[in-house]
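With one protein chain removed, the remaining protein chains of the complex are shown where they sit.
So that you can tell them apart, the chains are marked A and B in the order they are listed, and the count of residues begins at 1 in each.
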Amino acid sequence: MNTHEITKSIEGLESKKLDMAGKDFLLTWEKSKDEIEAAFLAADALRALRDAGISARLWDSGIAVSNFRDNSTRTRFSFASACDLLGLYVQDLDEGKSQVAHGETVRETATMISFLSEAIGIRDDMYLGEGDKYQREVGKALDEAVEAGVLPSRPTVVNLQSDVDHPTQAMADFLHLCHHFGGLDRLKGRKIAMSWAYSPSYGKPLSVPQGIIGLASRLGMEIDLAYPEGYDLIPEVVELSKRQAEASGGSLRVLHSMDEAFEGADIVYPKSWAPFDVMQRRVPLLHAGDQAGLKELERECLANNARFKDWECTEAKMRLTKGGGKDAPALYMHCLPADISGVSCEAGEVAASVFDRYRDDTYREAGYKPYVIAAMILLGRAEDPGHALRSLLKRGTPRSLV
Amino acid sequence: MNTHEITKSIEGLESKKLDMAGKDFLLTWEKSKDEIEAAFLAADALRALRDAGISARLWDSGIAVSNFRDNSTRTRFSFASACDLLGLYVQDLDEGKSQVAHGETVRETATMISFLSEAIGIRDDMYLGEGDKYQREVGKALDEAVEAGVLPSRPTVVNLQSDVDHPTQAMADFLHLCHHFGGLDRLKGRKIAMSWAYSPSYGKPLSVPQGIIGLASRLGMEIDLAYPEGYDLIPEVVELSKRQAEASGGSLRVLHSMDEAFEGADIVYPKSWAPFDVMQRRVPLLHAGDQAGLKELERECLANNARFKDWECTEAKMRLTKGGGKDAPALYMHCLPADISGVSCEAGEVAASVFDRYRDDTYREAGYKPYVIAAMILLGRAEDPGHALRSLLKRGTPRSLV
Partner (left out) sequence: MNTHEITKSIEGLESKKLDMAGKDFLLTWEKSKDEIEAAFLAADALRALRDAGISARLWDSGIAVSNFRDNSTRTRFSFASACDLLGLYVQDLDEGKSQVAHGETVRETATMISFLSEAIGIRDDMYLGEGDKYQREVGKALDEAVEAGVLPSRPTVVNLQSDVDHPTQAMADFLHLCHHFGGLDRLKGRKIAMSWAYSPSYGKPLSVPQGIIGLASRLGMEIDLAYPEGYDLIPEVVELSKRQAEASGGSLRVLHSMDEAFEGADIVYPKSWAPFDVMQRRVPLLHAGDQAGLKELERECLANNARFKDWECTEAKMRLTKGGGKDAPALYMHCLPADISGVSCEAGEVAASVFDRYRDDTYREAGYKPYVIAAMILLGRAEDPGHALRSLLKRGTPRSLV
C-alpha cells in the first residue's frame, strides 16, 4: 500500500496555522491562505486514502443535514458522497416539507436538526441578499445552542452555494488546477479568463464567477473578468477581489470583451450568469410569487442575452489563448452542466468541438468536489485534523473487501 | 472515560421486569411502570455512551422504515438520528409514492418492507380513530409473517404519533422532567397543568395532551387538565388517566380555567388542540376530500378559538404558579413549535417574554427524543437489553476519530 502521498498531504496540513474547528465554511475570503491550503491538503489526503483502499470513516455514526432550497444533482451527490465517505448519514431537510424561514424558526429548526449532527450543508442561491445571510443565521443559532448546553457539539455549516460564493465549486475548481499545473505555487502569475458566455436561459446565479475571482485573487493570478456591459457581479465582491489580487501579487481587470480576456489566457472559464440588477429585481417578484412579473423579467432578460450570442467559447476564441496558435491552448473549465451549442441548445456557452476536447477535464474538475466537501467537514469539526487523518491511516480499515 | 453513569443506568435497567422484546411501543399505558422506567434508563445509557464517545451501533446493517403520513421535521430527524445512532439505515415509506391502505395492502406492505428491517416508525395522527388502529394492523401483519416463517425476525413498531398517544414526545418530556427535578421519584406529588392554549390555527392533534396526562398519571402527579368548554379530549383516555392517577397516588382534575390550572403548578404545558368533536367531524370530510366542508369547519373552528384568546401563557399567568410570586416559577414545557405571540403569530399560546426565558429548556426537552426513540427500538428488539448495552461498553468502539 502506497501511503507516501497520504503522509505527505498530512504533513503539509500539519504545517498550517488553522482556526477552523467549530467554524463554518461560507466564503473562501473569510479563510486564511493557510486554511485554504489546508482544505486542499485534507481533500488530497482523503482522496489518497480512498485510492489506497483505506476507510476514511471518521465517524461510525452521526447525521449530516442536507438542506437544498433548489434542485441539484451534482452538489447533492457530492455532499452525500463526502458524508458517506466520512461515515455520516445524510438526512434531507426538505423545505417543501418544512419551511425554514427566519428569526425564531431558523433558530429552532437549526437546533432541532442538530442534536446528533456533525455537518449541515446548505444550498440557497436563488434570492440575492438572502442565502449567505440565512447561512449565518443558522450558524449563529448553533453557536447559541452550544453555548446554552443544548447541543453536545457544534455541527459545521458548509455553504453548498449561496448568493455570494460557491466555495465547494471554487475550491474543487482550483484543486483541479493545482493538479493540472503541478502545484498551487504554479498558479501564480497565470492568466485566468472568467468570462460571461451566452445562454438561452436566465437567472443563473452569480456565485460561480464570484467564487472564482474571490479565490483566484488569493493566488497571485492575473484575472480578466469579462462580461457585456450591464452584466455586473455584486460590486463588493469585485472590489474585494481586486484588493486581494493586488495583495497577492496578481491583478484583476474588468473587461467587456471575451476576446480580450481570452488573449493569452492559461485558463478560460466561460459561463453564463444573470446581471446583478436583474437578480435584485427578481427577489421581490419571487417573494410575491408574481408569475407575470417573473415572466416579463425573463422575457426582457432573454431578449437582452440574445444581443450577446457571440459570447461563445469557440475554436476561434480558443486560438487566442496562450498556446492557442500552437497545440496547447488554455485549459477550459466549467462547473457543469454547460450549454453546448448544437447539443444541449441551439446556441450556447461553448462550441461542441471545444467542449468535446475538454469533457474529461471538466469531469475530472467535478470529481474533486466530494473530497473538498469532506475536507471542509473534517476541518470544521476536528481540533487536530492531521491527527484525525493519521488515525485513519493507523487504523487502516479496508474500505472494501471486494 | 467516565463510564460510571452508563453502568448505573444499565444496572437500573437490569433490575426491571420486562416483556418488551418482539412487542411494539404504541401507547405508554400499555407498558408497565417497570417498562416505562426501563425506557428512560436505556435512553440515559445510550446518551451517556454517546457523550462518552463510545459507539452505540448495535447493528452494523439493518433497515429502519420511516412512515410519515404528515409532515414533520422534528420527529423525522429524531427518528433518523436514533436509527443512525444504532446503526440502522432509514428508508422512507412515502405514502405519496405508495399508498398504504388497509386489509390486504397493509398486510402485504408491512411484510414487503420488513425482510431486512429492525424497526418501523409510524406517524399517523390526522385521522381520529384510525392512526392507532393502523399501527396495530401493521403489528399484527408482522406477527403473522414471523409466525409463517416469512420474516426472519420481528421489526418493532414505534408510534411516532397517532390519534391516541404520542409516546416518543411524552417520554422525552418526562425524561426531561426527571433530569430537571433530579429523578423520577421526585415527580410524585408535583402539580402539572396540561392546559389548552389559544392558537390561530386549527386541527392540531389531541395526542400531545393525551400523551401527557396518560403518562403523568402513572407517576403520582397532581394533574390539572384545563380547556375551554367543548375542547374535550378522547373521553376514554381521560377516564383511563383518572383511574391511573388514583392508582398511582396522584389525581386528575378537569377544569375550564387556565388560571386555576396554573395556580401553584410546578409544571405548565400550555398547548393548543382541536376539540374532539371537531376531529371527529373532520375525518369523513378528509376521506371525502371535501375541500368546501373542510374550509367551513376550519372557519367555524377558528371563530370558536378566537373566543379564547385569553388562554395565553402570559407573565401574569406564570406568576400564579408555584414560586411564581418569587424568582422560581413553574417549568414551562412545549413540544414545539409553539405559537409565540408577536413572534410566530399575532396572538398565540405563549407570550414572547415567557417563551424567551424557557427557550433553552424546551430545546433541552426536545433533545431527549432521539434517545427515547433509540431506547424503544432497543427494548423492542433485544431479549436482554442490558447485555446489549454492556456489549457496546465492552466493545468500546469510538464513535468518532475527530
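Throughout what follows, contacts are C-beta pairs under 8 Å (C-beta built on N, C-alpha and C of every residue); 3 or more make two chains touch, one makes a residue touch a chain.
Since this is a predicted model, take the numbers as computed values, not measurements.
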Which parts of chain A are in contact with the chain that was left out? 50-51, 55-57, 71-74, 76-78, 80-81, 84-87, 89-90, 336-337, 340, 343-344, 360, 363-364, 366-367, 369-370, 397-402
Even though one chain is hidden, which residues of chain B still touch it in the full complex? 58-63, 65, 89, 91, 93, 97-98, 103-105, 108-109, 111-113, 115-117, 145, 148-152, 378, 381-383, 388, 391-392, 395
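We take it that only the chains that are shown with their structure count from here on.
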I'd like the Å distance between the centres of chain A and chain B, where a centre is the mean of that chain's Cα atoms. 41
